[in-house]
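Here we show just some of the chains, and they stay where they sit in the whole.
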C-alpha cells in the first residue's frame, strides 16, 4: 500500500463568524498520486486547502502530515509549508512583488537559504514553468496565462513534496490549459503529489487517479473517477455535470454499438479508438493532430 | 536608597506590563474614543475641523472636474487606508500595532484631499470597528487629517528642497507626521482634562508619556514601511 | 472584525426607518455627553443594552465583547487622568512618595475619571445601537438628505464598498505570503508587509480605472445618483423617542441646578 502523505481526519471547521464551512472531512492523500477535489463554487474546496497548509486551524479533528498530526507552532508550520505548497486561484493576489524574479525568490529567501541556492532554485523554477524570458518583467505587465505560470514558479521554487492547485485552469484559454496540464504531468512524473480542485468535470475525469466530490462542506464520495461518474444522482447532488466522454460512451452503449463491458475511455483518443469501424468507410472530416 | 531604586524599577516594570495588558495587540493609532471628550470640546473640534474639510472638498471637486476617474481612485484610496489601519505591522519593540497611512497618503494625494479621506476613514473606523467615535470625530480628524498630513507634507517638501534623498524625506515625513498626530491627541486630551494641580501642561505631559510607549515605535515602524512601499512603487 | 456590519443587515430592527434610529442614537448620545452626573449615563447604558439585546436581538455575548473593545483606551486614559506625579506630597487623596516624587490621586481628578468612565461607556452604547441596527448605506443616504456635500457621501459610498473588496484582496495576498513562509521573522515581516501594501496599492490604481470604465458604460457623467429604499415613517416611534429623551434631559437639568 502506498504511503499516506497527507490526511484530514474527522475534520470540522467553522469560520470565526460561526458559519459552518467543513464538516467531518476524512480524506487520505497518497504519496505521488493525482487527486482531484471536485465541487461547485462554495462547496468548501478552498477552505479545505487552507487546512492542508496550516493556514486555518480546524475546529475539531486534525490534519496529519506523514502520519503526524500537524502542530500550529510557528516553527512546525514553516516546516509544513515547506512540504505542502499551494498555488491559489487568482494569480493577481499571488504575485505581490514588482518583478518576476523577486516574486519567485520570495519563498526560498524566507526559508533563509543562501543566495546561491535561492538563485539556483529560482532559475530552475523559471525553466520548469517556461518563464525564463519573463525574469526581469514587472509582474503587472504579464498576461493572465503568464501570471499563472509565474505564480506556479513561486511555489515550485520552495520545492514542496505536495503541490495543491486551486482551480488551476479557471480563466485559462484552451492552449494555456493544455500547457498547464503538461506541466502538471511533468511534476507528477518527478514524484510530486498533486492535488487539484476544480469544477471542470472533463478535466477531473481525464486527469485524476482518484476523485473526491465535495458538496456543502462535506466529502460526499471518493473513489476512482470512472466509478463516481457512473452515479448520476451523486453528480446531480453536487451540482455538477457529466464529462462528455462518459455521456458519449453511454450513448454508444445505449444504442448498442459498444458492449456494456467496454472500459470507459480516459481521453478523446481512447474514445475515438474504441468506436469500431463501419464496413463502408468514407470520410471528409478533418482530423486534428 | 537601594530599596527606593528597586521600587522605581518595579514601578517602571509595572507600567510597561500595564501598557502591554491594556494594549495587547491592537494599538489602533490613537483615536479618542466615543464620549470621551466633554460636549464643549467635542463641539469645538468639530467646528475646528469644518474649514479644513471644506477646503478639502473644494480641492477634490476641482481635480475631479478635470479628471473624473479620480473620484473612484480617491474612493479606493480611502478604502485602502481603512484596510491598512486594520492590518498589524510588526513594531520595532516586538509587539505589533496598526499603521495610519497618513504619510503614504499625503505623499500620494496631497494634504487637503487627505483631510476628507481621513474623516471618512474615521467614520468607518468608528461605525465598523468601534475605534474612535462620532462625537470625537472632529478631534480625531483634526489630529489625523489636518495636523498629521500637513506636517508630513511640509517635512516631505522641506527635506526634498534641502536635497535629502527620497528615502530620508519619506521616512521623516511619515514618522514625524505620525508623531505629531499623537502629540496633537495628547494636547487635545490635556486641554479637555487639565490636572487638578499643574493644569493643561501637566495633563498633556501625562498623556504624552503614557502613549509614547506604543506610539513612538509605531511611528518609526510606519516610517520604515512607508519608505519600503515608496521604493517598490518608484521601481514600477 | 467587521462583525458589527453583518448584524446591521440581520437584526430585528432593520425594518425601522433609519432616520428614526439615527435620531434616537444621536439625541441620546448628546444627552449622555451633557450629563453632569453619573446617573444619566447609567440609565442610558441600561436603555441601550436593552434595546440592542432584547429589541434588536443581538446576542448578549456579542454585545459584551463589543463593549470590551474600547476598554483598553478607556482604562489607560482614565487612569492617566486619575493619577498624578508631583514633587509636593500634599493635597493627595491617596499617595505614595518615593525618591522625592509622589505618585497618587487627587480627589477631584478621581471624580472626573469616574464620570468620564461611565459617560464614555454610555456614549459608546449609543454608537453601537446605531451601528448594529442600521446598515452603512442607509446612514450615507441620511447624510445625503442632510445636505452633506455630495462628494463626501459619494466617496463614502465608494469607500464602504471597496473596504470589503480590498480587505478580501489583502487577506488573499496575506495568505499566499504565509503559505510561502512570509512573516517568519522581523526582517521577513517587513519585506512581506511592504510588498503586500504596494501590491494592494497597485490594485487600487487598476481597479479604480476599471470601475470608472464600468460606471461610464452605465452613463456616469460625474454625479453618482442612486435610488434609496423607502421605509415607513412611524409617528409612534418619534413619540417613543421623545418619551425616552425628555425624562433624561430633565434629570440632567435637575442635577445641574
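Each chain gets a letter, A, B and C, in the order it is written, and its residues are counted from 1.
Here, a contact is a pair of C-beta atoms (placed from the backbone, for glycine too) under 8 Å apart; a residue touches a chain by one contact, two chains touch by 3 or more.
The structure presented is a predicted model; accordingly, all values stated were derived computationally and were not measured.
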If every copy in the structure file is counted, the formula becomes A x2, B x1, C x1
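Here is the rule we use: only the chains that are shown with their structure count from here on.
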Shared chain contacts [chain A and chain B, defined touch]:
C
The larger set of C-beta contacts, choosing between A-C and B-C, lies at B-C
How far is the middle of chain A from the middle of chain C, if each middle is the mean of its Cα atoms, in Å?
43
Chain centre separation (chain B, chain C; CA means) in Å
17
In chain B, what residues contact two or more other chains?
232, 236
Two or more other chains are touched by the chain C residues 191, 195-196, 198, 202
Show me the residue ranges of chain B that touch chain C in the complex, using the header's touch definition.
4-5, 7-8, 11, 18-19, 22-24, 26, 31-36, 38-39, 42, 53, 57, 60-61, 64-65, 68-69, 71-80, 82-84, 86-87, 89-90, 104, 116-117, 119-121, 123-124, 126-131, 133-135, 189, 193, 195-198, 202-203, 206-207, 210, 224-225, 228-229, 231-233, 236
Mind listing the chain C positions that touch chain B in their complex?
1-2, 4-5, 26, 29-30, 32-34, 66, 69-70, 72-77, 80-81, 83-86, 88, 91, 98-99, 103, 106-109, 112, 116, 119-124, 126-128, 130-131, 136, 139, 149, 151-152, 154-163, 165-167, 170, 174, 183, 186, 189-191, 193-198, 200-202, 204-205, 207-209, 211-212, 215, 220, 222
Could you please specify the touching residues of chain C with respect to chain A in the complex?
3, 6, 169, 172-173, 175-182, 184, 188, 191-192, 195-196, 198-199, 202-203, 206
